[in-house]
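Accompanying notes for the structure given below.
Missing here is one protein chain; the remaining ones are kept as they sit in the complex.
Order of writing sets the chain letters: A and B. Residues in each chain are counted from 1.
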Amino acid sequence: MVTVTINGKLVRAKEGEMLLAVLRREKIDIPALCHHEAVEPYGACRLCMVEITRKEWDGWKNMVTSCLYPVADGLIIQTHTTDLIELRKTILDLYLARCPNTPEIQDLAAQYGVMQTSYEQVADPNDCILCGLCTRICDRMGFSAISAVNRGHGREIAPPLKNAPPDCVGCLACALNCPTNYIKYTDIGHTREIWGRKFELLRDAKTGQLTITKEFAEYLSKHRVIPQDYFDLNDESHRKETALSLGKIAIWSREVPQ
Amino acid sequence: MKIVSPKQLEQLAAEYKKTADRHKKMVIVCCGTGCLANGAQKIVDAFAECLSRRKVKDFTVEAVKKTGCHGFCEQGPLVVIEPQGTFYTKVKPKDIETIIEKSIENDEVIEKFLFTNPKDGRKIEKYPDVPFFSHQHRIALRNLGKIAPFDIREYIAVDGYKALAKVLTTMTPDQVIDEITKSELRGRGGGGFSAGKKWRTCRNVPSDVHYVICNGDEGDPGAFMDRSIMEGDPHSVLEGMMICAFAVGAKQGYIYVRDEYPLAVIHLQKAIADCEEHGLLGDKILGADFSFSIRIARGAGAFVCGESSALMRSVAGEVGEPRAKYIHSVIKGLYDQPTVLNNVETFVNVPVIINHGADWFRKIGVPKNSGTKVFSLVGKVRNTGLIEVAMGTTMREIIYDIGGGIIDGRPFKGVQTGGPSGGCLPESKLDLPVDFDSLTEAGSMMGSGGMIVMDDKTCMVDVARYFLQFLVSESCGKCVPCREGLYQLHKLTIKICEGNGTEVDIEKMEKLSQQIVVGSLCGLGKSGPNPLLSTIKYYRDEYLAHIRDKKCPAGVCRNLITYRVIPELCTGCLACITACAYHAITGQKKEPHVINQDLCEKCGACVAVCKHDAIEVS
Partner (left out) sequence: MTHNFDKLPEIFARHPQDPSSLIMVLQDIQREYRYLPCEALLQTAQVLDVKLSKVFSVATFYNAFSLNPKGEKVVRICVGTACHIRGSALIKEQIEHHLGIKAGQTTEDMKFSIEVVACVGACAMAPVVIVNDKYHGGVSVGNATRLVKD
């Protein structure tokens, strides 16, 4: 265990823990758009940046992304200095230039007093904030069906060759975890469609309800040693509990496990 | 044939030295990329063809040697006659017959090929006397222009691998690191970080696997130092890496070469193959308990891959996305193993430091900035090319004494150092000593060594716009401040160049720049605003002229200039009418031509063809 100082208050933390986890535990409100407990931290949105220093540094400070910075004994952290607020304002202002009509961004920006972008809006804006959560979660699930394509400002999330992704199983982990609900899917009749690919939904033997896709079920039984009766479950939350307790499937929603 | 001991290496060195000296006369043809593009291979072929027809006493085609870049690219193709040192410039294949007749068969010097010193109009016969070379202190470039790069014997003949032998027989890894640290060798890729410190940190990480990587990405546009070294003296790079590998405990090394340098890849591959054949790479090198292999990893066209963590991802076959470096790559680098990444020029200095000692190295340069630095001096300067000078040499000496001043005697406006991460320095800074710390203090940085000289016809706002455009296209796109911030900065500079800027825009750009510097994930973003900030700092008036007066003083920004035919000077020759791709010029033969402003695209074709200076740009 180590001791750090956060906004003047002494706090205990586990050695090697990332700062953001400690801040969250202390109920300090720091935005972190590209962060999700189920996957490794990414450090792309830069909103979670905090100011750190140590007594030995004689006043020298550094700004680091708290999602990727490990705690160490004696670290002194400030989370809401004027500089940090200014930085978050600028980042959100830049986000608004890319996603002017996205409610989640508008709300977060408004919290920091940014009501509209002061920069040039992109032509044809959409709701993708390029946080990369979908691709990272897809990698974690073991499918890597989609990825970040192109470089720089033209970067986008897409399936390979912009066609129906061959490695997708329709598990919806990407769509359910997208912070802006940008990834659309449809469940019509027996068919699920996402990323331009169609999947067959399996029907529960007992209740007749549609559960998961055939491809996902096949993957689970082949690779994850899931008991067959798992597929007979039709209760969404019960299925999730079972999956989590089996410890073999990543979290499917933004709820943090207790 | 494997070299199994340092003694055998010594014997071979003596043998190869004799062979190298066997020719009474030698002809050296510069075959760096610049001269090759200007027809150097044709010159070599012309020698071969001529010598097959003519029997020359004491001279055969074996005495014609192709070497790497001499650095004096402006004057190429270059031919040097040794041992006299006669230096011929701008040679053409049709001149070879004459050169053989006069300078090889006899000892005549052909005046018309000699370099003329623009300062006094005198012709200079020997190349060490040419000011471009006499002001230089060539350590990293020591073998360039002297040895054939693809012949390991020539490298061994000039004490090649002697430092490696010394290290393997008389030094421990820690002693090697001590020596490099004592020399105060700082990273030549731009970071200027202590090489010795880096090696020591890497060595101290407890791991079975350590890596050594040579950064040959040289992404800064305008820089070609590393290319010339990799092409012209590949073995010196390998030797530096081998000594580093011994010091940090690495068994595997990589050279990351930019995709745009195919010749460098070929020469390095040959050097590696020759080393493997001679037992200088592989197991039990020179009979010592030291094994090391080197592989070449090719870049694929991404400036961001010059950044260490992005480079390592690229070596692993992934996209070049950097990562936050709270845990440095020297501790967790390639495949999460401790890795030393150093620039080509840094490695090339290592064998020299081992052979001559850290004290010798420290005596060159200035305190805390020891040794020399290779620069690519390009732009509006007379003598463009590759130079190497001691740290602390002033900008003025480099640009005027070595560079020969500005082309056409135009006024000096600025010099850009450090590439897209650096800044522009104005005339008031000409007496600045060129070293890591002085340049950073002035708002620029050393970078990898690109030095772009600009005259009064260069628009500094356009330069800022140009660098931002480059960075926007090279940004990996991962983090918001760089991807979105630099994009918006670029848009704002375009606005100003087009004449739609306001003074508020300058303030906006300065504020946004500060946030980008603080918030970006990697060096590309963090230093991206530098060119913009330094041009605003030193050339604010020019920005204001674009904004307030809607004028571009340098005559560059299209929307703010007009092309006009001066009727009094126009001879009516129709040249510009023919050259204009947009049919914007009208006029009859022998009558003054007129440019239609609505159709004129300001492409400059007319100015280029007008032999009477009758077109003015205002």
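The working rule: contacts are C-beta pairs under 8 Å (C-beta built on N, C-alpha and C of every residue); 3 or more make two chains touch, one makes a residue touch a chain.
No experiment lies behind these values; they were computed from the predicted model shown.
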Legend entry - Displayed chains contacted by the hidden chain, counting the whole assembly: A, B
Inset, instruction - Specify the residue from the set B:T89, B:N369, B:T384 or B:S513 that touches the hidden chain. - result: B:T384
Legend entry - Option touching the unshown chain, where B:A48, B:I566 or B:A608 are the choices: B:A608
Legend entry - Selected residue (touches chain absent from view) among B:F87, B:F113, B:Y161 or B:F224: B:F224
Legend entry - Option from A:L10, A:A123 or A:L161 whose C-beta touches the chain left out: A:L161
Legend entry - Positions on chain B contacted by the hidden chain, ascending: 33-34, 36-38, 73-74, 218-224, 227-228, 259-262, 297-303, 314-320, 376, 378-380, 384-386, 416, 419, 450, 452, 454, 458, 463, 466-467, 470, 474, 476, 579, 581-582, 601, 603-605, 607-609
Inset, instruction - List the residues of chain A that touch the chain left out of this view. - result: 135, 144-151, 158-161, 165-167
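Throughout what follows, only the chains that are shown with their structure count from here on.
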Legend entry - For chain A paired with chain B, centre-to-centre distance based on mean C-alpha positions, whole Å: 43
Inset, instruction - Name, in rising order, each residue of chain A that touches chain B in their complex. - result: 42-46, 49, 63-65, 68-70, 83, 86-87, 90-91, 94-95, 97-98, 118-120, 130, 132, 148, 150-155
Inset, instruction - Under the touch definition given earlier, write down the residues of chain B that touch chain A in their complex. - result: 302, 319, 323-324, 326, 472-481, 483-485, 487-488, 491, 508, 511-512, 515, 518-521
